[in-house]
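With one protein chain held back, the other chains of the complex are shown just where they sit.
Should a chain be cited, it is by its letter among A, B and C, assigned in written order, with residues numbered from 1 in that chain.
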Amino acid sequence: MHPVEMLFDALLLLSMVVLAWQGVHARNLFRAVVSFMMFGLLTAVAWVRLEAPDIALAEAALGAGLTGALLLATLGRLDQGGRATRLRTTFMRFSLPWMALGLAGTTLLLAVTLALPAPGLDEAVLRAMPAAGVDSPVTAVLLNFRAWDTLLEIAVMLLAVVALWSLGQDVLASTPRLPAPALPALVRLLFPLFLLSTFYLLWRGGHGPGGAFPAGALLAAGLVLALLAGARVPERMTGAPLRCALAAGLLAFLMVAVGVMADRGVFFAYPPQHAPILIAMVEIAAGLSIGVMLTALFLGGEPTDVEGGPS
Amino acid sequence: MTAFYLAGALFLLANVVVALARVLRGPTAADRMLSGALMGTTAVAVLLLLYGATGIEALIDVALIFAILAAMAVVTFVRRTWPEDADEDRPREEP
Amino acid sequence: MSALAGVVLIVMGLLFFLSGTVGLLRFPDVFTRLHAISKADTLALGLVCAGLALHADYGALQLKLLLIWLLVIVSGATCSSLIARAALAHGIRPWQR
Partner (left out) sequence: MSLPPGTLFLLAAALLFAIGAHGLVTCRHLLRKVLALNVATTGVFLLLVTLGRSGTAVDPVPHAMVLTGIVVALSTTAVALGLIVRLQRQRP
């Protein structure tokens, strides 16, 4: 462990902890949100230091892009007027015991983890890799060995979109529309690049860091940027087509899972010779629908078609 | 050679930490967003230097995503946020 | 030889990042700070990318580094104009002596 490396990690983690504290306890909400966005930024660097490029990709697309945009949009929707105080909950008067409990819990956690044996599952995964159909171990685990978890995860996200959209129409931000002439030009320039890098990540998913999650998050960031620049969901798209796009990932996954049963009667047991194509198909379907679902989550509700809509 | 890259990355990280001061002190919301934008760019540079140190090519993809999303936070801030009360510095009862 | 050139370029890039941060902290108002961070966006990152490109072993990496730099320039420039325009709209006047 190179001393400079140790110093880099120490400073990185220290600033992460400070930013986390600021993100929760800053005096003013906007300051808290900005601190939290920077915390997300540094977390992506921390994943890089932990040799987890897949997670760094996803955290970069989500932490630096979507979470920040979501929080800022929510701040914009929370009007700062008198009714703001209604979001208070009863104050936990004796917070000291909670603090003590929290610290005791974490120190216990730390002590236990240091003593944990370290036989990870990496041998098991490496042994099973030849039949995985993909070279990247993380994608193999995600879409082949534990495809069931990914299926449920996409179902959870669809549930989140349904829950959020059932709350009613999209709540228009209360801040005045500021003229931003340069923005549409920027988005026209960047959007093809968003699509290109989304498919680049999807293609790389097979044999390197990448895959459906970072690609979906990046696609969502591109769509959200377009929405912010004034683009609006076209009229004929908001009805059934949008809902089909939302549910496409889950349906594709289920079709593959059930279709494969015809071969050996086992749910999600890819026949080895078809595994690469099936995984690629599932990955593209999952990536695209994650992108559309995350954008739907950012919108917060059915896009209204009134003039000057949610842009 | 890797020591040089790591030292460079450490230097940039120190820059990021110093830029935090502007987040806390910045009188207006725009100042806080500014330091956010600068941190984004510095994070891209840190990732590139870490690529130099470790040679993992995936780091360049992470830097590429950071570069594409550099505008995301600022655009959302300008188009959707800028709460009025974020401007004055006195510790007002936050919303 | 190219290793030395790479190191020199990167060190100059780091110095410009330093100038960006110092400018961010020392300048009196939003508009002057915008100038400071745009230096870091364009020049500093460009030098670091150039320094790394010298060491990159095959062409695709150099093109990717160039793409990263161009992206940061384009979005940096747009963001600066957006923030300045929004600041003016919120009544933040440029600093006079």
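Convention: a residue touches a chain if its C-beta (ideal position, glycine included) is under 8 Å from a C-beta of that chain, and two chains touch if they have at least 3 such contacts.
All values derive from a computational prediction rather than experimental measurement.
Among the chains on display, the ones the left-out chain touches in the entire complex are A. Per the touch definition above, the residue from A:Ala46, A:Leu195 or A:Ala280 contacting the chain not shown is A:Ala46. Of the candidate positions A:Leu41, A:Leu71, A:Val233 or A:Ile284, contact with the unshown chain belongs to A:Leu71.
The omitted chain makes contact with chain A at the following residues, 1, 3, 6, 9-10, 13, 16-17, 20-21, 23-25, 29, 32-33, 36, 39, 43, 46-47, 50-52, 54-55, 58-59, 62, 66-67, 70-71, 74-75, 77-79, 83-84, 86-89, 91-92, 95, 98-99, 102-103, 105-107, 109-110, 113-114, 116, 118-122, 125-126, 137-138, 140-142, 146, 149-150, 153, 156-157, 160-161, 163-164, 167-168, 171, 211, 213, 216-217, 290, 293-294, 297-298, 300-301.
The definition used in the following text is that only the chains that are shown with their structure count from here on.
Chain contacts in this assembly form a complete graph, since each chain touches every other chain.
Pairwise, the chains sharing the most contacting C-beta pairs are A-B.
Distance between chain centres (mean CA atoms), chain A to chain C: 28 Å. Each chain gets a centre from the mean of its Cα atoms; for chain A and chain B, those two points are 19 Å apart.
Residue numbers of chain A whose C-beta contacts span two or more other chains: 178, 180, 183, 186, 190, 193.
Listed for chain B are residues 33, 35, 64, 68, 71, 75, 78, 82, each touching two or more other chains. Chain B contributes residues 2-3, 6-7, 9-10, 13-14, 16-17, 20, 23-24, 29, 32-33, 35-36, 39-40, 43, 46-47, 50, 56, 58-59, 61-62, 64-66, 68-69, 71-73, 75-86, 91-95 to its touches with chain A in the complex. Chain A makes touch with chain B in their complex at residues 2, 4-5, 7-8, 11-12, 15, 18-19, 22, 26-31, 34-35, 37-38, 41-42, 44-45, 48-49, 51, 53, 56-57, 60-61, 64-66, 68-69, 72-73, 75-78, 80, 84-85, 87, 173, 175, 177-178, 180, 183, 186, 190, 193-194, 197, 201, 204, 208-210, 214, 218, 221, 224-225, 228-229, 311. Chain A contributes residues 178-180, 182-183, 185-186, 189-190, 193 to its touches with chain C in the complex.
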